[in-house]
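To keep things clear, I will list the structure first and then write my remarks on it.
The complex appears here minus one protein chain, its other protein chains still in place.
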Amino acid sequence: MLRGRVIGNIWASKRLDEVPNGAFLEVEVEPGGARLIAFDVLGSGVGEHVLVATGSVAAAWFPGQAPPIDALIIGSIDESSSGF
Amino acid sequence: MLRGRVIGNIWASKRLDEVPNGAFLEVEVEPGGARLIAFDVLGSGVGEHVLVATGSVAAAWFPGQAPPIDALIIGSIDESSSGF
Amino acid sequence: MLRGRVIGNIWASKRLDEVPNGAFLEVEVEPGGARLIAFDVLGSGVGEHVLVATGSVAAAWFPGQAPPIDALIIGSIDESSSGF
Amino acid sequence: MLRGRVIGNIWASKRLDEVPNGAFLEVEVEPGGARLIAFDVLGSGVGEHVLVATGSVAAAWFPGQAPPIDALIIGSIDESSSGF
Partner (left out) sequence: MLRGRVIGNIWASKRLDEVPNGAFLEVEVEPGGARLIAFDVLGSGVGEHVLVATGSVAAAWFPGQAPPIDALIIGSIDESSSGF
């Protein structure tokens, strides 16, 4: 998984029908600063530190037919022994 | 997912039979500037900001036998709270 | 696989229900210094050199329904002929 | 997908039995210059601009049991609106 900080939201009204409803959050990977867009169902907010799973395991989390989603926020980080 | 901007089209007439008909668009990842070629069925145009899913989830989106496609435009970005 | 050194722990109490119980360890890839968070069931400790498998093979290791886990510590490195 | 230019051939006579017969071509990704080895069944030649699919979608293209192949040339690029 990657750890990162939520830095914003993305809105996409024109989209494939199979894209689930929910939040698309922009996450800055820490450390390093790379960015990705992750799907969120935990209600994560800007500034929150999160854990992101990427690849087909993100799609496989959804019940039923796997949607074309390759990054999913799986948790919110409370604490990290190595700091943020 | 990655967010990026469509910067051009690719044409490939000699191709595997299993490659679906549709647009192959060159996308520049933002920020960063990396480039990839994504399959598009949304009619995305040059300059449009898009959301791209990569890996096997892109292939799994297609009905029937999964084609050898590893990047799919899943939406067009209307707005982003962190800017473009 | 990647080899790396465990540098810390991550705690995430708000998480998806499908995330298994166990340790989330921060691993610094060697050489290079990239970082990732890997799931651990071997009781690996800070400073330990480990082997990490990434992607869907990590999720497929779990019995039953594959969880949204994309990195798994598969072994602890005793020795390496090229040093650490 | 990645776009690149074929820069050479690789020969590997000692190989796993499950590796299919065919050409292994070295491809330089454009732009960027990263390199990878892709399996080719299109008869691509040195200097040709090609489209490469990577990951499990490459293996899934093969009929029957998927071979340990993670990069496949899926088309030859005729033209690109953003140049080569």
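Order of writing sets the chain letters: A, B, C and D. Residues in each chain are counted from 1.
Here is the rule we use: a contact is a pair of C-beta atoms (placed from the backbone, for glycine too) under 8 Å apart; a residue touches a chain by one contact, two chains touch by 3 or more.
Note that the coordinates shown come from a computational prediction; the quantities given were computed from them, not determined experimentally.
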* Asked: Which parts of subunit C are in contact with the chain that was left out?
  -> 1-3, 31-32, 41-42, 51, 53-58, 60-61, 72, 74-82
* Can you list, in ascending order, the subunit D residues touching the missing chain? => 7-16, 18-19, 24, 26, 34-39, 46, 55-56, 58-59, 66-71
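As a convention for this text, only the chains that are shown with their structure count from here on.
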* Return the chains common to the contact lists of subunit B and subunit C. => A
* To do: Averaged over CA atoms, how far is the centre of subunit C from the centre of subunit D? Could you give it in whole Å?
  => 31
* To do: Could you grab the centroid distance between subunit A and subunit C? Build each centroid from C-alpha atoms only and quote it in angstrom.
  => 19
* Quick one: which residues in subunit A touch 2 or more of the other chains? => 55-56, 58
* Touching pairs of chains, which are they? -> A-B, A-C, B-D
